[in-house]
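Every protein chain of the complex appears in place save one, which is left out.
Let's turn to chain A:
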């Protein structure tokens, strides 16, 4: 694939990365390099805050340092804070830059996926569009199955979650997930889940119908005419839809609690509490 060419550069720059990709290494170092410089700036300006005249000299002094650091910076590849660059130039800078290459893919053009490059047969290969971001992931987990735009976008988002990128006005992202047609989403993601849920509903339905029949003698057709049975059916369907894992029961309870909590906080002032427990 032509798109394999960016991979080697991505891999080589990422070779120093911890494969158990956690945010700490690069973010942490970035953070460390930021702190010392920032406190310097703060103390310089805070002490002179009261006297307006002195402020100008203090800020002039601080401004000189970032300018010097920026000109000394050989690869302008990494967009960093001037304060960070000043401290990072001491030695951290190169290492930090190497760990954070920008997101690049020949099919990612002008802030969105160029659909013309995903042509298969007569039409667009939506699965390829779904898988587009795989090439620019961590480098591990490179899978050989079909690529599509949804997973490509997932890869791009995962990448940016782990290495947040600075925004710039000239490289605006305009990708809108609604350009991927609805049936591509359904075919790729909904069908397996739908199969599982329908299976569960069918199993529950069959055994509930048998159980009610054995208890009450009402056959399937007559059960559908009975209001209570129809309610049970509704409960079964809703239950299968909402509770897919054991944890979902706790999650739903918490969700319900949270939903009414804010309202309760607003109504608190109207509840007549006794004067004795006013000091909460």
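Everything that follows uses one rule, which is that contacts are C-beta pairs under 8 Å (C-beta built on N, C-alpha and C of every residue); 3 or more make two chains touch, one makes a residue touch a chain; residues count from 1.
Keep this in mind: contacts and distances are computed from a predicted model.
Engineer: What name does the UniProt record list for the absent chain among "Geranylgeranyl diphosphate reductase, chloroplastic", "Centromere protein W", "Metaxin-2" or "Synovial sarcoma, X breakpoint 2 interacting protein a"?
Structural biologist: Of "Geranylgeranyl diphosphate reductase, chloroplastic", "Centromere protein W", "Metaxin-2" or "Synovial sarcoma, X breakpoint 2 interacting protein a", the absent chain's UniProt record names it "Geranylgeranyl diphosphate reductase, chloroplastic".
Engineer: Going by the contact rule already stated, which one of A:214, A:246 or A:265 would touch the omitted chain in the full complex?
Structural biologist: With A:214, A:246 or A:265 as choices, the missing chain is touched by A:265.
Engineer: Residue by residue, what part of chain A touches the chain that was omitted?
Structural biologist: These residues of chain A touch the chain that is not shown: 21, 23, 27, 30-31, 34-35, 38, 41-42, 45, 49, 55, 59, 62-63, 66-67, 70, 79-83, 134, 137, 140-141, 143, 150-151, 153-158, 160-161, 164-169, 172-178, 180, 182, 185, 189, 258-259, 262-263, 265-266, 268-270, 273, 278-280.
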